[in-house]
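Can you read through this structure? Questions will come right after.
The complex appears here minus one protein chain, its other protein chains still in place.
A and B label the chains in the order they appear, each numbered from 1.
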Amino acid sequence: MPDSLTPAADLSALPSAPPAETRAMRLHNFWSDYRQSWVAIGALIVFIMLLVGAFGAPYFVPQDPYDLANLDWLDAFLPPGTVGSGGYAHLLGTDNAGRDMLSAILYGLRTSFMIGISAGVFALAAGITVGLTAAYFGGRIEALLMRIVDLQLSMPAILLALVMVAMLGQGIPQIIFALVVAQYAYFARTTHGAASVERRKDYIEAARSTPLPTWRVMFKHLLPNVLPPLIVVATVQVASAISLEATLSFLGVGLPLTEPSLGSLISNGFKYIHAGRYWLSIYPGIFLMITVVAINLVGDQVRTVIDPRNSR
Amino acid sequence: MTAALDVQNLTTRFATRGDAVTAVNDVSFSVEKGRILGLVGESGSGKSVTGFSIMGLIDAPGNISAGRVLVDGVDLRSLNDEGMRKMRGNKVAMVFQDPMMTLNPVLRIGDQMAMAVRVHRKLSKTDALEQARQALEAVGIPSPGERLQAYPHQLSGGMRQRVAIAMALLHSPSVIIADEATTALDVSIQGQILAEVRDLADQMGTAIVWISHDLAVVSSLADDICVMYAGRIVERGSAQQVIEHPRHPYTQGLLDSIPARHTPGTPLPQIPGSTPQLSRLPQGCPFRPRCPRASDACTVTPPEDTKDNQTVLCHHPLERS
Partner (left out) sequence: MTDPILKIENVSKRFTRMPGLAERLVGKVLGGGKPVTVHALTDVSLSVMQGEVLGIVGESGCGKSTLGRVVSGIYAPSDGRVTLYDKPIARAQGGNVDKLTTQVQMIHQDPFASLNPRMKVGETLSEGPRYHKIIPARNVQQRMRELLEKVGLEGAYADRLPHQFSGGQRQRVAIARALAMEPEVLVLDEAVASLDVSIQAQVLNLFMELRRDLGLTALFISHDLSVVRHVCDRVAIMYLGRLVELAPADELYLEPKHPYTSALFASVPTVGTGKRRFEAIKGEIPSPINPPSGCAFHPRCPLAGQRCSVEAPQLSDAGTNRTVACHLNDGGVGKPLRAAA
C-alpha cells in the first residue's frame, strides 16, 4: 500500500471513493448472484436452446412446414421415429397433412416467441406510460387512470383478449394488440407502485426545482429508477402472453394453421387424440409447458437477485 | 463493588460477500450503578453494533467472535437462548432511535406494557397495569392513567419515545442501552427527555449506556465517555477529561469542528478525508490517514496508554499543556 502518511494537508479530496464501477463489473456481480441456483441455470440453458431452436429453425429442420409443396398426404399420421417419403426420420411424427411435427413445433415456437415478446414489449411501453403519468401527476389523473387499470385487472385477461380478437379478427398484429390490451394493466400497476415511492424522493424534487421539463423528469429521472421490478414482470408477462396466445389459438380464434403457433398445433392435434395419435397434441403441449416454466424460473431468479431485500 | 455492566474485549464480525469486517473490535468498558456512559462515534464507528452485541441481538451474517458481557456479574454470552430471554427486558433493556421498534402499533399502550410486565413476573392484569402506570409516571408523562388507553399512533414522537423508555424501565433493569434515543426528536423535547434520563440514573440507580453521534448531548448527560472510531474505542475517560483534555487526536478533531466553539464566520478546523469504510481500513491505526500527528510508527496497531484513568489508543497522544 502506498504510504499516505502526509500529515494534515488537504486530504478532503483524497480519492477514498472506490474505483469507478463499470457496467462489466455490475454484470459480473449479477451473474455471480444468478448462478447461485442450479435450477435457474438449467432454466436459462433450456430457454436459450428454445430460442436458438425457434429462430434457427429454418437452418436445420428437415422441412418447411409452411411450404405446401413439401407436404405429402402419404406421410400423414406417421408415428414418431418413422422414416417418411423424404428419406429422413420424423422424430416426433407427422400430422394429418403429413407435416413433420418437429419442424412444425419449432416454427410454431418461433411464432409464439415473436407474439409473446412483441406483446410484452408493447404492453410494457403502454403500462409504463400509464403508470408513470398516474404517479407523476397524482390527483384526478391518477384516480381515473388507476381505477381503469383496477377494473381491468379484476377481469380475466383471457376474456379481454377474446373480446378484442372477436372485434379485430385473426392475424398476428391483431393478436398482439389483443394481448397488449389484456396485459398492459399489470405493467401499469407495477410501474405506478414503484413510481409513487420514487416520486416522493428528493432527487425528483431537485430535478423539478432546477427546473427541468416534466417529460424529462418523468423519463430521465423517474423511469430508470422504476425499471428493475418491471423487467421481472416483463419476463413473467412474456410467458403468460405465450400461453394466452396458445389458448386463443386453441379456442380457434387465434392463428390459422397456415401460420401455426404452438396453440394452433395443439388444437389441430386435439381432434385426433382419441384415435391414438397422441403426438399431434402432446409434443407441442410439452414444448409450450417447458417454454413457460423456463421463462418463469428465469424471471423468478432475476427477481431474487435484484430484490434489494436480498442484497448484501 | 462489581459494575452493573462490564464489557470485556467484545468483538463482533460480519461476513459479507468476499470479506469479513470487524464492526466491533476488542471493546472493553464498564458502567457502575447509577452512572451514565456516553458512547460517541460517527457512522460506521460500531457504536450501535456494540449496543446490539451487548443485548445479544446480532444475527447472521454477523457473530460475536470474542469477549464477555457481564451484567451484575453474570456473563450473558454463557447463557442459552432461554436464559438470554430472561435477562433481556428484565436485567438489560434497550431503547431505540425509533420507538416503534419497541411498540406494537395495534395494541393499547396499557395492554402491551402489562404484557411485558407479565412475561417476567406473575401478576394479575390489574397489578401489571398499575406497574405500567407507575413507569409512565416515572418518565414524566402527564395523566399516565389515560395514556394507558391510547394506541401508539395517537401519541406524538416525543411521547412515544417516553413510553419506550418507560417500557424499558418496567422491571427496573440494572442496565439500559439507549441507541440514539433522542436523535429524531426536536430540541425542546430532547431537553425534557434528557432531564428525565438523568433523574432515572440518579434516583433508581440504573446504569445507562447512551449511544449517540452528538457530542453535545453526550457531554451534558454522561459521567463517562467512550469515543469510538472504526470499531475500536480510541479514548475512554470521565466526561470532564475527554471534553476538556482530549488525548486522542480524533477526539480533539471532533471537538474542534463544533461551530459553537469558534467565532462565527471563521473557518472551522476540520478533520480531512471521510469516515472510513470498515472493509478498507488502513494497516495499523485506522485514523492514521486523517491524523495530523501520524508518523511511521502508526502503521502498527497502537497500544493502550492510560494516564489518570484516561485511556487512549494512540502512538502520539496529546499531553495536557
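By definition in this document, a residue touches a chain if its C-beta (ideal position, glycine included) is under 8 Å from a C-beta of that chain, and two chains touch if they have at least 3 such contacts.
Please read these numbers as outputs of a predicted model, since none were measured by experiment.
*Asks:* Among B:Ser174, B:Ser219 or B:Thr311, which one touches the chain that has been omitted from the display?
*Replies:* B:Ser219
*Asks:* Which of these touches the unseen chain: B:Ala230, B:Leu254, B:Ala294 or B:Cys314?
*Replies:* Final answer for the missing-chain contact: B:Leu254.
*Asks:* Identify the residue among B:Gln8, B:Asn90 or B:Thr275 that touches the chain left out of the display.
*Replies:* Touches the omitted chain: B:Thr275.
*Asks:* Which candidate, A:Phe60, A:Tyr203 or A:Phe270, sits in contact with the chain we can't see?
*Replies:* Final answer for the missing-chain contact: A:Tyr203.
*Asks:* By the contact criterion defined above, which parts of subunit B meet the unshown chain? Give residue numbers in ascending order.
*Replies:* Residues 42-43, 156, 158-159, 186-192, 194-195, 198, 213-217, 219-221, 239-240, 243-244, 253-255, 257-262, 264-265, 267-272, 274-275 of subunit B touch the chain absent from view.
*Asks:* Tell me where the left-out chain touches subunit A, residue by residue.
*Replies:* 10, 12-13, 15-18, 20-21, 137-140, 201-203, 205-213, 216, 220-221, 224-225
The definition used in the following text is that only the chains that are shown with their structure count from here on.
*Asks:* Can you give the whole-Å distance between the Cα centres of subunit A and subunit B?
*Replies:* Spacing between the chain centres: roughly 51 Å.
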